[in-house]
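What you see is the complex with one protein chain gone and the rest in place.
Chain naming follows the written order as A, B and C, and within any one chain the residues start at number 1.
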Amino acid sequence: MPESILNGLFFYVLAVVILGGAIMTITRRNAVHSAIWLVVTLMGVAGLYLHLNAEFLAAVQILVYIGGIMVLFLFVIMLVNLDEAAKQRQFNRQWSLALICTLVVLVEFGFFLMRGAGSFAFAEPGQGALKPNTELMAVALFQDYLLPFEIASLLLLVAILGAVLMAKKEI
Amino acid sequence: MPEITTAHYVMLSAALFSIGTIGVLTRRNVVIILMSIELILNAVNINLVAFSNQLMNMSGQAFAVFVIVDAAAEAAVGLGIIIALFRNKETVNADEIDLMKW
Amino acid sequence: MNEYFSPIDFLVLKPVILLTLFGIGVMLTDLFLDQQHKYMNAVTALVGLAFAAVQLWLIQSEMAAQGVAQIEAFRGAVVLDRFAIYFSWIFLISSAIAILIAIRYLEIEQEHHGEHYAIMLFAAVGMMVLVMGMDLVTLFIALELMVLSVYILTGFLRRDRRSNEAALKYLLLGAFSSGILAYGMSLLYGMSGSTNLNVIADSLAARPAGDPLVLIAITAIAAGLFFKVGAVPFHQWLPDAYEGAPTSVTAFMSVGPKAASFAFLLRMFLVPLGSAREEWLPLLVGVSIATMTLGNLAAISQSNVKRLLAYSAISHAGYLLLGLVSGNETGMKGIAIYFLVYTFMNMGAFAVIVALRRRDLIGDEIDDMAGLMYKCPTAAVLMLIFLLSLAGIPPTAGFLGKYFIFLSLIETGHITLAVIAVLYVAVALYYYFRIVAVMFMREPVDQEKLSFSPGIRIALGVTAAMTILIGLYPEPFIQFAGSTVLSILR
Partner (left out) sequence: MPFSFPPSIEPFVLPALYIVILVAVFPLIAGYIVLLERKVMADIQVRLGPMRVGPHGLLQPIADAVKLLIKEDIIPAKADRMVFWLAPVISVVTALVALSLVPFSKYFFVADTNVGLLFLLSITSVGILGIILGGWSSNSHYPLLGALRSTAQLVSYEVALGFALIGGLMVAGTLSMQQMVHAQLEQQMWFIFYQPVAFVIYFIAALAETNRTPFDMPEAESEIVAGYHTEYSGFRFALYFLAEYANMVVVSSIAVTLFLGGWLRPFPNVRLLDFLNYAPILAMFVLAFFVFLGASRERRPIDKMGLAGLGAVCALIGLLFLVPAVLDWVQGLFWFVLKVFLVLYTFIWIRFTVPRYRYDQLMRIGWRWLIPLAMANVIVTAIVMILF
């Protein structure tokens, strides 16, 4: 079945990109390099969305995350000039907690490999559809999730207010 | 090669989630801590979109949009606070932010 | 009317819409006010709260008149039940008191901007939607609106490093916990195929016990929620945030957002996770014991009153979690009445600290309270009342909440827990009385008179009166609380 092999390949390549980027993000000394690797991860996630019939979300991921949030990150990194920080010790002492996290994940993976994918029972597939993606997204956002949508606008207003209040010298 | 199921995506998401968690717990640079939080939120979104694909149900994708909105809002305010802090004290290391006991 | 927005939706949201409009109004009028007239912003915000309260009252009496227990709106995304209305009252009251005590404080700190009141109103919007929410997406976004507003308020003194640091720590840990919470929510969605809490509850109930996914989801959601209510081991942000934030904001966040987070916690544990009670109960018992222990023991060694009250807030969270451990009607009633009382006594205590703030004195160290009895007997006596109430001494209101929670523990057979809790009340008495001792026994350092602004006068009057009133004449309040929280129990 070439189709499933193609799918598998796609998944594994993206998984490597995502996880590799993530590991590089949290280990780089220079914050700008971290940010670049984070962009790699975010791109990988966007690719995954495309694969999962979420085109709209893939576009939003790139537009908002990479074009917006990551640019903001880079902007701030350059404003606060982290050259000093890059020369110092990069990690603090909470290794024990981090070790526990890693162990939990390893146990989870072990469980997964031992019992197979079927051991995780998710809800049964429904009757809905995911295409045409944008139209269905509009229906979801403006009908089913109208209230959260409105509150999200308020959330963004507060975020703008907060960012301006915090970052501006004189109000 | 076995079929790629939703469980594979959930595993990927779990791995990404824990990498993000490790980043939050171990890094000293607050900007990188914020980036690690973005990793966690992306793990959440992978989960949501994978479930949405499995269930043929748009709720997950809609939820993911809101998670992205939240990530943007948090990043904006967080970076604003970092600038304010940097203006008063020139450091971005979490354990040098120690005027109060951590 | 078209199909996706009905008059019912509008009715349910009326108080929230009013608050939003007034919040935006405050931001607009702020442009035209000079520094002397910034207090007008506070007045506008209070008027907004009053309008919302009137609407809430109208909805409540209409529901009572027609015998409706709950109104669903937005396709089940929100449910306005008595539980939501009850907590909404707490949010409106606490926001109003916080605004009253903020006016003078912000003037002294020279950070008196209209945005403060606008953000406070938006936070109230988030809290009110949070207690109404019956849908994961609504709950998540409302929670974020609330906490994001509080992060900003915490860092509102931009030129003060303590405030910056507090805001940053709070934001980093808060965002982290939101991520964990969202992860748990995503698993709930995957298991049930819906974001509606009732649907999730049904599909979780149909799962076999000990399902690994359910366990992971419970762990993630519990961790996220414990972060928000400041339970051990996720409490580290709380003392710092309380200490660094402007005191008026500390008063606000110790009551409003805390009550909202707790209501959210109740809703999550009782509705979607209700069927998995066996799985989370041991976790909850452990966390509540640890929370009471740490909160009470760490409070003993504090030299800063705000920090001391922060640890006492942690310990209160422990007591409140005990109410959920017993999980019966008395326990719920206890939690509800506890929050009503807590609103008044805690905000009152912080109002006294705000009153101590002068141009050259921050007033939040215990030593700053020295000889308060001789400088200003009123403040000292009021503080005594609030501290007695926080400790839970009988004639005051604080006794009532603890009484019901301990009663519920005994009813459900958790005798050991009840004993431990009572022992910690004794510990709490010790550190509260440290403050009292300083106020009454020590000589004042300076003789400068305290001056109370009208806002603080009103706030202190209301909080003290209610603390005593609820303590002396509890029946109507008990009935009010008791009848309202039943709606959440399935």
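What we mean here is this: a residue touches a chain if its C-beta (ideal position, glycine included) is under 8 Å from a C-beta of that chain, and two chains touch if they have at least 3 such contacts.
Fair warning: this is a prediction, and the values are worked out from it, not measured in the lab.
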Next item on the list: Name every shown chain in contact with the chain that has been left out of the document.
Entry: A
Margin query: Of the residues A:I62, A:V80, A:A123 or A:M166, I need the one that contacts the missing chain.
Written below: A:I62
Notebook entry, point to check: So which bits of subunit A touch the chain we can't see?
Noted result: 2-3, 30, 32-33, 36, 39, 55-56, 58-63, 66-68, 70-71, 74-75, 78-79, 131-134
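Definition applied: only the chains that are shown with their structure count from here on.
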Checklist line | subunit B and subunit C: spacing of chain centres that average the CA atoms, whole Å | finding: 26
Next item on the list: Give, as an integer number of Å, the spacing between the C-alpha centres of subunit C and subunit A.
Entry: 31
Notebook entry, point to check: Using the touch rule from the top of the page, what residues of subunit C touch 2 or more other chains?
Noted result: 137, 140-141, 144, 148, 151-152, 155, 158, 167, 190, 193
Notebook entry, point to check: In subunit B, what residues contact two or more other chains?
Noted result: 6, 10, 20-21, 34, 50-51, 54-55, 57, 59, 62, 66, 69-70, 73-74, 77, 81-82, 84, 94
Notebook entry, point to check: In their complex, what parts of subunit B are in touch with subunit C?
Noted result: 6, 10, 13, 17, 20-21, 24, 30, 33-34, 37, 40-41, 43-44, 47-48, 50-51, 54-55, 57, 59-60, 62-63, 66-67, 69-70, 73-74, 77-78, 81-82, 84-85, 88-89, 94, 97, 99-102
Checklist line | Of subunit B, residues touching subunit A in the complex | finding: 1-12, 14-16, 18-23, 25-29, 31-32, 34-36, 38-39, 42, 45-46, 49-59, 61-62, 64-66, 68-77, 79-84, 86-87, 90-95
Check: In their shared complex, at which residues does subunit A touch subunit B?
Finding: 4-5, 7-9, 11, 15, 18-19, 22-23, 25-26, 28, 31, 34-35, 38, 41-42, 45, 48-49, 52-54, 56-57, 60-61, 64-65, 68-69, 72-73, 76-77, 79-80, 82, 84-85, 88-92, 94-95, 97-98, 101-102, 104-105, 108-109, 112, 117-120, 122-130, 133, 136-137, 139-141, 144-145, 148, 152, 155-156, 158-160, 162-167, 169
